[in-house]
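Let's turn to subunit A:
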Amino acid sequence: MKTALCVVAWVVIAPFLGGLLAGVDRIITARMQSRVGPPLLQPFYDVLKLFGKQGVAVNVFQNYYMVCFLVFVIVTGALFFSGGDILLTIFALAVAGVFFALGAFSPNSPYSNIGAERELLQMMSYEPILIIAAIGMFMVTKSWHVHDIAGFQKPLFVFLPGVFLAFLFVLTIKLRKSPFDLSTSHHGHQELVKGATTEFAGPSLAVIEIAHWYENVLLMGFVYLFFAFNWVVAIPAVLVAYFIEIFIDNTYARLTWHFTLKSSWIVAGVCGVVNIFLIAFLVK
Partner candidate 1 sequence: MMVHVEEQSLVVVDKGQIVDKATQMSKEGFRLVQISCLAKDSYEVTYSFDKNYACAHVRVVLPKDNPELPSITGAYFAAFTYENELQDLFGIKVSGLALDFKGKFYKLSVKTPFAPQPQQPAQ
Partner candidate 2 sequence: MNILLFLLLFPAAMSLVFAILPANTFRNALVRISCLLIAAGSVYAAFVFNGQGYQSFKVEFPHIDMIFFGGEMLLSLFLLYKCIGIKKHEWYIPALIIVQAGIMAYCEMSGAVPEVDNALYIDNLSIIMALIIGIIGSVICYYAISYMRDYHHHNPQMKDRQRSFFFILFFFLSAMFGVVFSNNLVWLYLFWEITTLSSFILIGYPKTEEATRNAYRALGLNLLGGLGFAGGILYLVKFCPEHTVDLARVIASGPGLMLIPVVLISFAGVAKSAQMPFSSWLLGAMVAPTPVSALLHSSTMVKAGIFIIIKFAPVLSGTWAGYFLALIGAVTFLMTSIIAVTQSNAKRVLAYSTIANLGLIVACAGIGTYETLWAAVLLTIFHAVSKGLLFLGVGSIEHKIGSRDIEDMDGLIVNRPGLAVVMLIGILGMFLAPFGMLISKWMCLEAFVSSSIFGLPTGVLIAMILAFGSAPTLFFWAKWMGKIVSVPAGLAKGEGRVPGDEWTALVVLAVATVATAALFPVISWVSVEPYIVSLYHQTVSLSQGNTIIMSILLALMILLPLSFLAYPKKTKLVPRYLGGANVGDKGEFLGAMGVVQQATMRNYYLAGFFSEKKLTIASVLVTICLIVTMFAVVKL
């Protein structure tokens, strides 16, 4: 029953949280650039407007993948917030990501195609860390279930500082922030126009946007897990993590995929793996 409640809460509340988060993000970003920025509810206005637009597309298939993307992100979150297996959550998130990439591949237009390739490169960059994070959590809490991990009574990040660091690193990729905003150019302009989302317009762009909101909330959920021993600590920690990401977004140039792949694997290999081995020896 509680599980069902969690799922319903996720499905209903997450987009609002995600939208608000995006709104706050835009305001903070603007302030960092010495601008006033849009109203807090701007992301909602954007999405509602997009739903009112005509949906042009290059072919009849492409928008559908994005619907699948949204569905799978929701399912992933439902899995996560109902306390399911964390590895399965990561895999389900990968499914969602693949649908997103397929949607971008579908129009076969140069910019969205390269965007899709880069999206996959990004996935390739962050997958190891996600899995390592899950492994780390298991090794500390002895459970693969989000439910148990969240219920763990000790502060996880103390056990997993390296993993947490590595996770923050890839969070930049997942939140589509500079220096790793390679595939969609969420912020600012780049050589790929709008990358993977170039060929999407109107409602399907809104769908993508909503899916990203869900995704962002889900990622914040991941961050929460590291501090889950006490929600009074965890919620500010999540917000601080998000703030750090915005700060990073505003203090770095966009880097290339070479660097993204190399650095995230190295960070995963150094911070993540070392941490895991320490845990393996220390936490029996």
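Here is how the candidates were picked: all candidates are chains of the complex that A comes from, given by their letters.
The definition used in the following text is that contacts are C-beta pairs under 8 Å (C-beta built on N, C-alpha and C of every residue); 3 or more make two chains touch, one makes a residue touch a chain; residues count from 1.
Being a predicted model, the structure only gives us computed values, none of them experimental.
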Chain touching subunit A (counting every copy) in this complex, out of 1 or 2: 2
Parts of subunit A lying in touch with candidate 2, wherever the complex brings them together: 54-65, 67-68, 71-72, 75, 79, 84-85, 87-88, 91-92, 94-95, 98, 101-102, 104-114, 116-117, 120-121, 123-125, 127-128, 131-132, 135, 138-139, 144, 193, 198-199, 258, 261, 265, 268-269, 273, 276-277, 280-281
